[in-house]
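The structure is given below, and queries will be raised subsequently.
A single protein chain has been omitted; all remaining protein chains appear in their positions.
For chain A:
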Amino acid sequence: MTRTMDVLVVEDEMLLAMDIEAMIEDSGHRVLAEAASLQDVQALPDDLNPQLAFVDLHLAHNSTGFEVCSYIRQHWPDTLIIFVTANVSKIPADFSGAHGVIAKPFSHAGVVNAIKYLADGAFDPPPSIPRPASLVASPHLKTRWG
């Protein structure tokens, strides 16, 4: 039985944020906080301990998912960072330090399976189930989970 993850959702499209949050909760995890911009993320208390962050690339107030990614890496270095974006081609080869990407438009099955896989790996790496096709892993995830 996998434990409950605390998840950060950084998405400026409210409809998608609501949907992703619902999928996280339906999968038995907790939404720690939601943010629509880098500024929102910076305003979060430092003592959070998210295991997972879903980060859109294009965010409110002209901020980007890359900025959020580097902020998360500084403040919560253990957090798994997964980009959720329609602009997969804009992601550099090293993923700016993030661990993977889910391409939009995502499917319910795709996101739910990715959450299951990530939760499995977050608490007891490496994951015992195969990685779903909906989640593209970055080099960092591969080194992290061998």
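Everything below uses one rule, namely that a residue touches a chain if its C-beta (ideal position, glycine included) is under 8 Å from a C-beta of that chain, and two chains touch if they have at least 3 such contacts; residues count from 1.
The rule is short, and it goes like this: contacts and distances are computed from a predicted model.
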Name check vs UniProt for the chain missing from the figure, options "Biotin attachment protein", "Signal transduction histidine kinase", "Polar amino acid transport system ATP-binding protein" or "Methylene-tetrahydrofolate reductase-like protein", returns "Signal transduction histidine kinase"
Contact with the hidden chain, among A:77, A:105 or A:146, goes to A:105
Please output the residues of chain A touching the missing chain, sorted low to high. 13, 15-16, 18-19, 22-23, 86-88, 103-110, 112-113, 116, 130, 132-134
